[in-house]
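Only one protein chain is missing; all other protein chains are in place.
Think of it as A, B and C in the order they're written, each chain with its own count starting at 1.
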Amino acid sequence: MKEPLLVPVPAKIESIRTLTKDTLLFKVTEMNGNSTFIYNPGQFMELSVFGVGESPISITSAPTRPGFLEFAIREVGSVTGALHNLEAGDIIGIRGPFGNGFPIEEMKGKNIFFIAGGIGLAPLRGLINYMLDNRKEFGEIDILYGARTPELLCFSDEFETWKKAPRTHLHLTVDTESPGWNGHIGLVPVLLKELALPPEDRIAIACGPPVMIKFTLAVLTAMGYPGERIMTTLELKMKCGVGKCGRCNIGSTFVCTDGPVFRFSELKELPQEY
Amino acid sequence: MSSENKSKAYQPKILVFACNWCSYAGADMAGVSRLQMPPNCRVIRVMCSARVRPEMILSALFKGIDAVLVLGCHPGDCHYSEGNYYTRRRGIILKKLFDAFGMMQERFQIRWISAAEGVRFSETIREMVERVARLGPNPLGKDHGRFTP
Amino acid sequence: MEDLLRKLANEFLQRPDAECFIGYEEGPNGSVRPAFIRRPEDIHRLVWNQKCYPNLTAYLPDFPKQKRVIGITVKGCDARALRELIRAHQVERHSVYVVGLPCTGLKTPGEDRIAERCFGCVFPEAFQYDAALGPMKTPDGLARTEYETLDNLSNKERREFWKLEFEKCIRCDACRKICYACFCPECILDSTQPRWLSRRQNLGEKLFFHSVRALHLVGRCIGCGECERACPAGVRLMLLNRYLQKQLEDLFGYRGAGILEDAPPLLTFLRDDPDPFTGGFE
Partner (left out) sequence: MMSWQRMDRSDLPAAISVLQEKWDVFAPVKRGTDIRIRQQPTDGKIFLGQTKPLLPLKMLFLPEVEDLFSFTIKGSTSDIIPAEPLTRERVVFGVLGCDIAALEILDHVFLGEPVDGSYNKRREQTTLIAIACTGDGAECFCTSLGINPLEPVGADVLFADVGNGYFFKALSQKGKRMTETLRAFLKKPSEKELTDLSALVPGTRGDISVDRVPKDSDRLWNLPIWEDLARRCLGCGVCTVICPTCHCFDLEDERRGSSGKRFRSWDSCMNTSFTKMASGENPRPTKRERIRQRFLHKLSYYPIKHGLVACVGCGRCSARCPVGIGIDEIIVELAEMEG
């Protein structure tokens, strides 16, 4: 018999770190304390809390840093709520990796422009760290990251490392400042316009809440970025992750197998149902 | 019944919903008075017997618990003036529903117990346990669905 | 009568505030189904016969509360549903144009006898129709209780009966979705936090599903029998609802939803209601 398709393997939570008030970073290994998973940045896994259920979560660690997986999880529903109640040493189930991931080969030699809002940095962080670990293979890297308040910026402890990396620029912005914030204030699409990074030889990768994505795509298009060089990741309800349960389709495209990474040019061809 | 026979009798699991203002206090009273309590009950404190929605009772019984007992203030004594009148009507209808199915009639009971009636509380629990023990296990128990957190 | 129906529908659709007219039309394989008429040129589709089973008032809560008016045809049972919907603030009386259908009993599908659901028919009392195809009064000869009841079954027989009935249930939700009284935007049975119901197909889960429905319908069921008609497996759901309605009548003198304006019996109480819970264990 073939490997049971929908059965997860047990995994151990090595550590849990608070990213923001509602988002935790889970470091997960196989039961033997290691991890041999092979994956691409942009892929996701199905995480199980046994007795509660399963939820698709994007991998936020980079394959260049092997031995563990990391997931940034915001508490929104029953599974993520149950995950938040777990502690280091507890057992969860993992299944995957699933989805296409980012087209890394195509990105090599190009300038890269990350645009993220809130928890939307999670799927991009794996790619950012992958690129920083293979710094020579990529051109200029710009990271535009915004959140509603400074406290809601995820991975703030990595900002210094990113800033210090060669030919890498971090642009932060918040909608509403709080004491001690002396960075930019304003929405992501506004700062995007101000930065005015030319589209030539540059790939834009955007991820964030739907409304941010909507305006970001419009601004990028106005700036002259062709649809093939704007990428984003979609999130729909998924159960199986392997294109069978019939939930995450947009027309004949299944987000779990054909995505979750899409180019804007591809999205324009899809029915508007996401 | 000799103590030897008692230990052999079926030990049912009974879910008790007790109103904060009367029967839960009645339970306290029973405890203070050192009245013996069978270990078969799981007591859940609620702010009013009317807070116990019928779904809670149905869910417990259809998933296989042996009995459900709802305890409230005597009619007229509700802390919120009329909650238990609604409990009473709902209870009657729920009993009729069980009649329609021909099942669970004995396994669901409502009793009115005030804060002062510690003896009545422990008597009620003891009688309930004995009666349900005689009925034996809930037949739906072996067909149990699931307990979710 | 169909001519009059079409004339009334036509007149209604000429009104500047008319949204649409809900009636019946021919469906597949000789059936009759709901029709939503928006243009006067479609009124020829409207029919009225003894196969017009659906209770069209179930569609009314779907329409946003608005100033525009919806025309609707109602049988006696449907009119009771409409009154309940108005009482429950799901429909505003001034936003519906009500055409009464003087129903004298529907036919059993494929047979030439009155449908079981129609026995025990009661039309609402003192209900104001905007128009009617004939006198709207409870038909004679349907008060008989020739339909099946649970009364003659013992406890054991009832258990066996429902075990077989619910074994047939395929958990498709048709009974719930067709019911006029199931208008909650989010049903407790769909809730995931807490999740009351699992998708297991065992007796306990099915009992829970149908019990919750029966209890939520107590005093709101109009006995139209649409749940049973919609059920693809033919589960005798009407027997359950009718049994409970009979108890309401015996216990609280409640004759049924929508006959009068009074509130459902579980939303009210009397201080001297019967109290089976005072004593010890008998």
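The rule is short, and it goes like this: a residue touches a chain if its C-beta (ideal position, glycine included) is under 8 Å from a C-beta of that chain, and two chains touch if they have at least 3 such contacts.
All figures in this text were calculated on a predicted structure; none of them were measured in a lab.
Participant: Which residue among A:Ser78, A:Asn111, A:Asn129 or A:Thr233 touches the omitted chain?
Facilitator: Here the residue in touch with the unshown chain is A:Ser78.
Participant: So which bits of chain C touch the chain we can't see?
Facilitator: Touching the missing chain: residues 27-34, 36, 54, 58-59, 62, 168, 170-174, 176-178, 186, 190, 192, 198-201, 226, 229-230, 232-234.
Participant: For the chain that got dropped from the picture, name the residues of chain A it touches.
Facilitator: Per the touch rule, chain A residues meeting the hidden chain are 1-10, 12, 31, 48, 50-55, 76-80, 89-91, 93, 210, 235-237, 239-240, 242-252, 271, 273-274.
Following the convention adopted for this analysis, only the chains that are shown with their structure count from here on.
Participant: Just by CA atoms, which chain is the most central one?
Facilitator: Of the chains present, the most centrally placed is C.
Participant: Computing the C-alpha centre of each chain, which chain sits at the greatest distance from chain B?
Facilitator: It is A whose centre lies farthest from that of chain B.
Participant: Using Cα averages as centroids, what's the distance between chain B and chain C in whole Å?
Facilitator: Whole-Å distance between the two chain centres: 35.
Participant: Centroid of chain A to centroid of chain B, CA atoms only: how many Å?
Facilitator: Their C-alpha centroids are separated by 51 Å.
Participant: Mark out which residues of chain C touch at least two other chains, giving numbers and ranges.
Facilitator: 195
Participant: Got the chain B residues that touch at least 2 other chains?
Facilitator: 148, in rising order.
Participant: For chain C, which residues are in contact with chain B within the complex?
Facilitator: 150, 153-159, 161-162, 188, 194-196, 198, 200, 202-205, 207-208, 211-212, 214-215, 218, 240, 243-244, 247-248, 251-252, 265-266, 269-271, 273-278, 280-281
Participant: Spell out the residues on chain B that touch chain C in their complex, using ranges where they run on.
Facilitator: 54-55, 58-59, 62-64, 75-76, 82, 85-86, 88-97, 99-103, 105, 109-112, 123-124, 127-128, 131, 140, 143-146, 148
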